[in-house]
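One chain of protein is taken out of this complex; the other chains stay put.
On to chain A.
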Amino acid sequence: MVTRGFSSGRKPPTDADARIPPGQYLEQGFPVLSAGPTPRVRTEDWSFTLKHGPRPIKTWNWTEFNALPLTKMTRDIHCVTAWTKFDTAWQGVLVDDILADAGIEPPTAFTLALSFDGYTTNVPTQDLIAGKAMVALLYEGKPITPDHGGPARLLVPHLYFWKSAKWLNGLQFTERDEPGFWELRGYHIYGDPWREQRYTGDP
């Protein structure tokens, strides 16, 4: 349906077009969205725990976690509120390197990302490994600000950005695909921007 009087003034150049998923627009800034107040987590108080169900496998404090191999990832990110931002530059620890340090193979096919504020989001384990995702510690070379999820956030750039949980404090392997916070509140269980899986019921 064409909207009377609406023109494509903001249409991106065609070379950019191929990088913008359906229904998204290009954003230069970096908007902030979250369900509650911004937690201020001090690195002294920070820890990260890998869990299999309720059972902790390994916990790292901030110093230990920062001693893991750091990897750079520069990726386009896509927020479900319809903005896409090109070439965001992150550094952090690949989930592969976390698993290697814990000396395990992924024990189950599903994972819940856990945050300091109680937020959770579910991601299939295979979307987190093989270089696809990291626990990011730096954005554009600087510590991630609290607004953007610092000290550490998950980065799963190929899914809508709510899957990249802010204020991350753990990953929990689960036997079943358990919906997280937004997934229980009307958002898609998987969230692939290229298939426009925004809300529950999207194919």
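To be clear about the criterion, a contact is a pair of C-beta atoms (placed from the backbone, for glycine too) under 8 Å apart; a residue touches a chain by one contact, two chains touch by 3 or more; residues count from 1.
Everything below uses one rule, namely that contacts and distances are computed from a predicted model.
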Exercise. Which choice in "Acetolactate synthase small subunit", "Putative spermidine/putrescine transport system permease protein", "Ferredoxin-NADP reductase" or "ABC transporter ATP-binding protein" gives the name that UniProt lists for the one chain left out?
Worked result: "Ferredoxin-NADP reductase"
For this session: May I ask you to list the residues on chain A that touch the chain which is not drawn?
Result: 1-11, 23, 25, 29, 31-39, 81-83, 117-118, 147, 181-182, 184-186, 199, 201-202
